[in-house]
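In this view, the complex is presented without one of its protein chains, the others remaining in place.
Moving on, here comes chain A:
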Amino acid sequence: MKILVGYKRVVDYNVRIQVKPDGTGVVTDGVKLSANPFDDIALEEALRLKERGGIEEVVVVGIGPADLTAHLRNGLAMGANRAIHVVTAEAVQPLTAARAFLKLIEKEQPGLVILGKQAIDDDASQTGQMLAGLWDRPQATFASKVEVADGKVTVTREVDAGLEIIEAELPAVITTDLRLNEPRFIKLPDIMKAKAKPIDTIEFSSLGVDAHDQLKITNYAAPTKRSKGVMVKDAAELVAVLKQKGLL
């Protein structure tokens, strides 16, 4: 069985984003880029499943500009067997990404697709669900535990009410939550080995995916700032202030 892993590159989670003054976007020039944290968890889970046996190949998939290749090399250094780079200079929204993934699935025939539960840039949390819908296969979102056996996958999902366990026939789509695993660090020799691993590049335009119906983003704005607060000196003063505001 083969596992496809979505591997998006985003602005590093520690960076404090600045909105451009003219409202046309956020500043990304010279800003540190990293793997979407949930995608590192997705790749880690695929590698662990492979280490447990029964998985032949883990393939990382990225959609983005020409320089995304370096990012995909990180996925290969972490342990993926090969990478697919769908090349496009345009920003790709979830529905378009899901359609592109479906094209790759038709060609690759994976038993499992693992994506992050959301990308920390657009915070959409859609691609995995959309892909599963288009593919007409099971979806197990927000996974915190995954077990594969006998042609099916049992997934523990983090839901608002607690933990939900579902069972799905393969092939299926899983999206990862934070507590699924702790991704491994990349070691230097693996970076060297990754240079020899194959990266297939495919022009987005050659996939035959319709990308015209993306949402139009007409403005970017900074969130309204909260006004500066006050410091109180002790517990009694805090309680007095809260009582005065009618909050206690």
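Simple rule for what comes next: contacts are C-beta pairs under 8 Å (C-beta built on N, C-alpha and C of every residue); 3 or more make two chains touch, one makes a residue touch a chain; residues count from 1.
Please note the rule applied: contacts and distances are computed from a predicted model.
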Practice item. One chain of this complex is missing from the view, so tell me which of "Na(+)/H(+) antiporter subunit A1", "Electron transfer flavoprotein subunit alpha", "Cytochrome d ubiquinol oxidase subunit II" or "Light-independent protochlorophyllide reductase subunit N" is its UniProt name. Key: "Electron transfer flavoprotein subunit alpha"
Exercise for review: Out of A:L43, A:M130 or A:V146, point to the residue that touches the absent chain in the complete complex.
Suggested key: A:M130
Practice item. Decide which residue listed in A:M1, A:V26 or A:V87 touches the omitted chain of the complex. Key: A:V26
Check your understanding: So which of A:T88, A:Q139 or A:N181 would be touching the chain we can't see?
Key -> A:Q139
Study note, to complete from the structure: The missing chain sits against chain A at residues 11, 13-14, 16-17, 19, 26, 93-95, 98, 117-118, 120-134, 136-142, 144, 154, 157-169, 172, 177-179, 213-223, 226, 229-236, 238-242, 245, 247-248
